[in-house]
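With one protein chain withheld, the remaining protein chains of the complex are depicted in position.
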């Protein structure tokens, strides 16, 4: 996936969000750190362009909620409860991440969100779905399905922090 | 070269030289400002019943190129240019433009002060014209010109009478032919689509029976208002069930099917140098245009459709998208031919919409 393809995927996801939600009312977008946040911001920018409405964007660090990260010692500084500038009560949340793999990150994200509020609905937008789910989780908006082998890795780059916009399949060692 | 006259319905007479067919011709005179692609322009069916003025001073420089047809049998009514190059040899053995127009029975006239003519067209709007033999008394020619009523049944004359396939191994796409430009088929071929082209009179049922992944409404000539209402109702049905991409005349019909109004454009767009803004990405690009009508911006039901593209020269609507369905449209020609290819990725967008739906 190159810059153009990535741009198109985000554009299409944005339109699909509008289609599915019949507009942008009560919408909030939450990006999962790190790259999901930038993707969330880009979707919000697009919505702003189209509808002239600022859709709130939040950043979510889910490390504390992951079931595969164990508290090794008390010193490790896991972030606490997430905090948003806006309320989640009754909102339609679009959760955004770059890659959907086992589903554990998303489960953690949903836990985190539920921890602080009770949104009306949560939808999931994903740039790349690479398969190999370990939990019954499914994305509502998918940029691209890229079937992968277990030993492969998907590398997503975003121009905000990386050199370029791209999605690459990297062979694991 | 023999002398011929171009006469306009305001009484103007231009003297020039004949090329192409020696027939007498009538049509609406429109000008095109593209710098390249005279063959694509001449063979574009949107110019059905029209006489094309090229602002580019010299055309014919590489003859007729086998890969540059936008239709096999062009139906424009004439070609007006300052200078025509009678060149018939290049890389391959090629027809010269003159030979081609003779075969297609399209008259041309060269040696015209096209810049002066374009200045006139700019100030007058729609002008009817005729290319005639030089006779002393032009009164008869003018009488004929004034008496002529140009048909408003253009689409029925250029649309395919029967369905035909353009096979591929990828997604299944139905193209509704309103006066199709080959560029659309070329773009779909490049993306491996398995295409079925249907006549403009096709029904929603016929489309559903083919079970396509997506439907394209093609470009075409004339005013959408002159087309049967069955077309807009077909669109209303199809857009709810199948991803839809509408271009040019198709875009105008898509807008009408969703309640918008279409009106004649005071200054028509025929060229490829207008900046077009894609609203969602806030990016500016250039695209080929050929439009005499435009979607009235104020008539768009904002609860139903989003404006996705505008022409930055006159702020006219250049793209729409349905809020509830994966259906979108553009006024310009994303297939170029001739013209920039920056917007050809709209075809990729369409493919991705179809693919995503399939995978779901």
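To keep things simple, chains are lettered A and B as they appear, and every chain counts its residues starting from 1.
Just so it is clear, contacts are C-beta pairs under 8 Å (C-beta built on N, C-alpha and C of every residue); 3 or more make two chains touch, one makes a residue touch a chain.
One rule holds in what follows: contacts and distances are computed from a predicted model.
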Absent chain [UniProt protein name; select from "NADH-quinone oxidoreductase subunit H", "GntR family transcriptional regulator", "Carbamoyl-phosphate synthase large subunit" or "ABC transporter domain-containing protein"]: "Carbamoyl-phosphate synthase large subunit"
Among the chains presented, those that the missing one touches: B
Hidden-chain contact residue, picked from the options B:34, B:130, B:156 or B:294: B:34
Of B:22, B:125, B:228 or B:275, the residue in touch with the unshown chain: B:275
Contact residue for the chain not shown (choose from B:27, B:74, B:111 or B:214): B:111
Where the missing chain touches subunit B, by residue: 14, 31, 33-37, 39-40, 55-58, 61-62, 65, 67-68, 82-83, 85-87, 89-91, 111, 113-116, 118-119, 122, 271-275, 277, 282-284, 286, 312-314, 336-342
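Keep this in mind: only the chains that are shown with their structure count from here on.
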Rounded Å distance, subunit A centre to subunit B centre (Cα mean): 42
Complex contacts: residues of subunit B adjacent to subunit A: 279-282, 306, 308, 321-326, 328, 345, 348-349, 352-353, 356, 359
Residues on subunit A engaged by subunit B in the complex (per definition of touch): 4-5, 7-9, 11-12, 14-16, 18-19, 22-23, 45-46, 49-51, 142, 144-145
